[in-house]
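Here the structure comes first, spelled out in structure tokens, and everything after it is commentary.
Every protein chain but one is kept in place in this view of the complex.
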Amino acid sequence: MTVFILRRLMQSAVVLMVMSALVFVGVFAIGNPVDILISPQADQAEIARATAALGLDKPLWEQYFIFVVNALHGNLGISFVFNEPALRLIAERLPATLELAFSAIVISVVLGLPLGLYVGLKPDTAVSRTIAAGSILGFSLPTFWVGIMLIMVFAVELGWLPSTGRGATVSVLGVDLSILTWDGLKHLLLPAINLALSRIALVIRLTASGTREVVHMDYVKFARAKGLSQRRVIGVHVLKNILIPIVTVLGLETGAVIAFSVVTETIFAWPGIGRLIISSITVLDRPVIVAYLMMTVLLVILINLAVDVLYSLLDPRVRYGEARA
Amino acid sequence: MTAAAEDDVAIEPPRAETPLRRFLADFFASRLATVGLVLLLAVIFIALFAPWISPQNPYDLAALDLLDGRLPPGSQSADGLTYWLGTDDQGRDMLSAIFYGLRTSLAVGALSAVFALALGTALGLLAAYVGGRTESLIMRLVDLQLSFPAILVALILLALLGQGIDKIILALVVVQWAYFARTVRASALVERRKEYVEAARCLALGDARIMLHHLLPNCLPPLIVVMTVQVAHAIALEATLSFLGIGLPITEPSLGLLIANGFEYMMSGKYWISFFPGVALLIAIVAINLVGDRLRDVLNPRLQR
Partner (left out) sequence: MSAAQPLLAVRDLHTHFFTRLGVVRAVDGVSFTVGRGEVLGLVGESGSGKSVTGFSILGLVDPPGRIAGGSILFEGEDLTRLPEARLRALRGERIAMIFQDPMMTLNPVLRIETQMVEAIRAHHPEVSAAEARERARDGLARVGIPAAEERLAAYPHQFSGGMRQRVAIAIALLNRPALLIADEPTTALDVTIQAQILHEVRRLCAESGTALVWITHDLAVVGGLADRVAVMYAGRMVEEGPVDAVLDHPLHPYAKGLIGSVPSRNRRGAPLQQIPGMTPSPLNLPAGCSFRTRCARADDRCLEMPELAPAAGRHLVRCFHPHLEAVS
């Protein structure tokens, strides 16, 4: 088990290195790397000075090395727009994004799992068909359009919920969380639902197809032949088997949720890293762009790693391997 | 001496069904899918013939009148043209803008999916057929690509490349090829083990020929399903990117851009500028997904009982 984790950690480190190299090379190949570190408005003298000062006249591999060393020290450049270390900007906004992502995932699982289970067990009822059709709809609706519609209905027409910004926050262990205040919840609800809607569709479809397959397995029949209650057969025998692929995909989807928060944050003016990156791209604040890239790559890698570990914990066949009696 | 007639079987076995006829019967057995297909055909029709069926060319600046801006649906213009879906802030007829927008959205989505299909299929076939290190390398790339959310990869690329329709298509292709490659490789691997491939090899048929003529046709069913899903994804992704302002430029507006334009007017009640393009986008995507979903159920060997 430990060997497994270590191996995955090493693989993840390799991927991180590869990605950082790609980003670095990408920036270099596309444009003058000086632009990454210096504001586009700088004049020739400044550029020349910066080039020398930052060692940009050195060979590429040496530059990359410096970049990596700096990165490991937490230095990913200074933002042009905010004049602050890019990494700090990201770190400040990360809790908001994570809070939003977490809420969205919780909503999608709490709603999607039971619905999907029902559809998988009784696929031919009218209710099931409606849910299945609805899930195609949820899957197809672009997140941004749903967000707009939510604002239009709940904020503009009905006036129940606020349409922009984050609510009041409470500091927990040095991190500001808005989920713990009533005002914060009100502001969190619409964007979280927005993010959750497309994921709900996925959870429903996964659960339904997983259930459909598992329900016909011999071990389910054997469980019934033992005289177990329907609740136990479904709740233990079926559920535990479909949970494995669902958890796996859900973990991967966490990365997607964090990425899609870009859209939701823009629409709802939610102060997370998604909103930051969009504005940074439009004004070409390159240090922030690089910092965002590296941060999200790291996040995705960590999530994938966590999913792998979780998978091996849930599936005893992976954990214990084959052994002959 | 009557035989026990009730024991005879209830229905005669159906006459010989060709696979095509069976497929069509299965497909149209779902009303939803049929509706989806009809909608899809309508959308494609509009996209193809937009310049000829639009009441107005929304990009001919001479035809626009700023004074006609932000009119609600059903209003009339000075020369008797009815703005069925209202006008946007520039005085453009929304209906026409939507037709043209559909055209752009569909074109970009379909084109990028086709290119991704070509690239992904080529690499997938190669990986499955050649095996060894090549396969390892290609599949590593695929896994890497797929572990990152599509929107993120597109964001990165566009941040680096800048704007323009060709760059959007490139970004979309990069985001999609991996799905095709993985699907094709999985099918091709199954086929490769079958004996007719061995036989073809023994006959010293060229590798390319084997791959194209023998492996590829058998990979088609799952490929078709992935293709439809990917077109829908590409359209949605492009719309999202355009909405965020990093997608298509204003000169070739897609539905996403139209929606973005109208977003600021939402609060003041001029919903139609965003709403109707949104509905059009929705119809297009849902139609494709309905068809693709049904295709997947019909072509999935495991669900055949």
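In this document, chain identifiers A and B correspond to the written order of the chains, with residue numbering beginning at 1 in each.
Everything that follows uses one rule, which is that a residue touches a chain if its C-beta (ideal position, glycine included) is under 8 Å from a C-beta of that chain, and two chains touch if they have at least 3 such contacts.
Here the structure is a predicted model, which means the values were calculated and not measured.
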Option from A:111, A:156, A:228 or A:247 whose C-beta touches the chain left out: A:228
Of A:217, A:269 or A:306, the one touching the omitted chain in the full complex: A:217
Touch list for chain A against the chain that is not drawn: 216-219, 221-229, 232, 236-237, 240-241, 244, 314-317, 320, 322-325
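By our rule, only the chains that are shown with their structure count from here on.
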Chain A partner contacts - residues on chain B that touch it in the complex: 32, 144, 147-152, 155-156, 158-161, 232, 236, 239-240, 243-246, 256, 259, 263, 266-267, 269, 271, 274-275, 278, 281-282, 285-286, 288-290, 293, 302
Chain A residues touching chain B - in the complex, by the definition given at the top: 15, 18, 23, 26-27, 30, 133, 136-137, 139-145, 148-149, 151-152, 156, 213, 252, 255-256, 258-260, 262-263, 266-267, 277-278, 281-282, 289, 293, 296-297, 300, 304
